[in-house]
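A protein chain is absent from this complex, but the other protein chains hold their places.
Coming up: chain A.
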Amino acid sequence: MRLVNIRPGRATSLVLGILPVAALVFVYVLASASRHAINPGDRILPTPAAMVSAMHTLMFVPDPMTGRLTLWADTLASLQRLCLGLAISTLSALIVGLALGLVPLVRALFGPLVTIIALIPPIALLPILFIMFGLGETAKVMLIIIGILPVMIRDVAAHVETLPTEQMLKAQTLGASSWQLAIRVALPQMMPRLIHALRLALGPAWVFLISAEAIAADIGLGYRIFLVRRYLAMDIILPYVAWIALLAIALDWLLRLANRRLFPWAGSS
């Protein structure tokens, strides 16, 4: 049998998927143990026990300075910024993408502008954002929006443009006005793509969030890992990175679930 035709079953897939992760963890534990055998004070590859105890403190012991439970406060602050940025971007992409994709006049007017903005590296705009909006929450949320919105708009608008002409004509022969075409034909077919674009934007959104937090913040996941970097506190950084990854996976999974539940017709076509 050819290699390309061997399809693993559910259980096999699960085991195969876990295998590399388990191997990675195993290699880490070995490497960490061997470094600690030579130098018990090693900070670069902390033992799992050291990470657990560091995290225990951050999770359950209030910070003496602020009185907050550090991990939860960081998570809440970061998720707030992230979700606000994502929500505003999604809503804007919906409206602008729909108009851009459906109305040639709007496309002619704003298409080039969106393309130009999409080509500017968002991080280069960060100083401008800090100057304009100060060092507070607004600048961080704005960075996320500027970072992901143009790409989302372009993706969604391109999708609306590729809706078959036949469909648009048919709807018009059924009496649909421009408005009805937008809300009854284009919008519903755009929604799965919008959620998909949002899923793809999650990665960049985290990058921009953590960059903004690293540069100017006093709370947040990104702020924390850049803060403790000064003390080489890998026992905090590694679990934090794992936690961020876990949050990202959870968000992605939620969106995928939403897409399947809300738009069952989209999967099979």
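Basically, a contact is a pair of C-beta atoms (placed from the backbone, for glycine too) under 8 Å apart; a residue touches a chain by one contact, two chains touch by 3 or more; residues count from 1.
Basically, contacts and distances are computed from a predicted model.
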Mind telling me which option in "Anaerobic sulfite reductase subunit B", "Anti-sigma regulatory factor", "ABC transporter ATP-binding protein" or "Septum site-determining protein MinD" is what UniProt lists for the chain we can't see?
-> "ABC transporter ATP-binding protein"
Missing-chain contact, candidates A:A176, A:A216, A:A233 or A:L255, resolves to A:A176
What residues on chain A make contact with the chain left out of this view?
-> 164, 166-167, 169-177, 179-180, 183-185, 188-189, 263-266, 268-269
